[in-house]
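Only one protein chain is missing; all other protein chains are in place.
For subunit A:
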Amino acid sequence: MLGLSYRSSTFTQTLIEKYAYRSRTLATLRNIPLQNQFVNAYDVIILGGGVAGAALAASLVSSPLMKAKKIALVEAMDLSRVQQWTPTSGQYSNRVVSLTPASRTFLEDIGVWDRLFIDRIRPYTNMQVWDGISDARIEFDTSIFSKTHQNVSEPPAIAYMAENVNLQYGIMKRIRAAQESGQQFDIIDNTKVQRVFAQGKDGEKEDAIDLSAWPSLELSNGQTISGQLLIGADGANSPVRAYADIQSLGWDYDRQGVVATLQLDPATQNVTAWQRFLPTGPIAILPLDHGISSMVWTTTPAIAAALKSIPEQDFCALVNVAIRSNPADVQYLCQQIQKSEHGLDLQDEYSWRQMAQNESKTSEEIASREDRLPPHVIGVQSGTRASFPLRLRNSERYVADRIALVGDAAHTIHPLAGQGLNQGLRDVQVLSNVLTNGVKHGEDLGNIHLLSQYASNRYARNLVMLSACDKIHRLYSTEFGPMVWARSLGLRGVNAFGYLKSEIMKYAMGIEDVKSKITPSRERFVNIDRL
């Protein structure tokens, strides 16, 4: 409504000046496409072409309302490599995420899901989490949904394992399609942002638009670009966040997440996500394909360094130890591998401990124990061992004038519940809805009042998830008897109590916040949500 009236040319310059920041977008100001006026000015600049930033771009361009907007995505890395990605079957990247059904729906909505290499995406319907000290276990299986509710035929997936590069690939393809159908969208990749700053008052002052309050980026290619709205999707060390002088609160976990792509015994089915809590942190084995899984092992920096450098065979033996052996054994062997000459045959140590553990068990007992453990690790794909520092961070604010933060730039979480990117995609979904609504009502996309709708929707939810994962980390970092007892009792209690379990499961599957005002509720969820 407002937007329409501003488009008429009868408005005086004073009025335009007065409302410039509040009520309309640059491109519609005088009905002249933005790029013709200011080559380097954009309605929206997204800094960071990681999954969060790229998904935001795809989400914006998938709305017809954004057609007239000029958008740029700036990324330091070469995104053409992502676009030309040709996966080799049986080989998987070590950077993978577990995507919730909510994230899948969102990716479907923005036209990304169908553009992925779908056979490389692995749903799982069963998840087992157990305590390394007490062996208390909780098992999530979505077949309880299909058993108790006729309207769900197949057990729904708890989550989908996907490679980050696959997601980026599908997203870039989506953006290309939008470009081809006329969307003004600049991909400025291979380009590092050297500096984020506010334009001085002198610059383009004589023009109709005062760019002085617009955030600007000094690029490594020598150019400078400015945006009415700058979105920081620039990861944990966000330059945008630093520019906006937003504090990032939290701490480092003195832990690293060691990742690797594992080859598993092909004789055993690979359909379950496994996670065992050890005193140093959890180790997770997540299915990617038949006989292939992704590992995330949270451990101390010293052990992480050793895990990356020992021979592949030793590494595999140690992963088997970490999944199957007594925590004291895990700890001892992890200490030994830090020495240059430990003189141990890790495979032999592993076999001995398995023998000792099974000595008094009948063959049925041994078989039933095996049923509750992931397949044996028989190899690691070479070059896939890597590690990442783990931290907990939440920005004190997600928005400032002409600034919004999404994904890891806004918050970083312990990966034990596989929620980091899922949260990031929720940010993207909500922010993109807020912006499209803003366009519909002719609002200034950089306006803090508009952006605050995004922040108020996401801030508390992210904080709850962040602190829940932090509490779990703390709870399981102890070997103190009564604590182990209490947490085991809790885990067993929840495991035995179906209703509570399905509630937790729904929360982890991202089915929690579909009722929110800004996110339109989706048919697909409604089914499960009513369960």
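Assume contacts are C-beta pairs under 8 Å (C-beta built on N, C-alpha and C of every residue); 3 or more make two chains touch, one makes a residue touch a chain; residues count from 1.
In this text, contacts and distances are computed from a predicted model.
Student: Name the omitted chain as UniProt records it, choosing among "Rab3 GTPase-activating protein catalytic subunit", "Ribosome-associated chaperone", "4-hydroxy-3-methoxy-5-polyprenylbenzoate decarboxylase" or "Orc1-like AAA ATPase domain-containing protein".
Tutor: Record says "4-hydroxy-3-methoxy-5-polyprenylbenzoate decarboxylase".
Student: Among A:326, A:384 or A:452, which one is in touch with the chain left out?
Tutor: A:326
Student: Would you indicate which residue among A:55, A:110, A:484 or A:509 is in contact with the undisplayed chain?
Tutor: That would be A:484, which touches the missing chain.
Student: In the whole complex, what residues of subunit A lie against the chain that is missing from view?
Tutor: Missing-chain contacts on subunit A: residues 133-136, 326-329, 331-332, 352, 356, 359-360, 481, 484-485, 488-489, 492.
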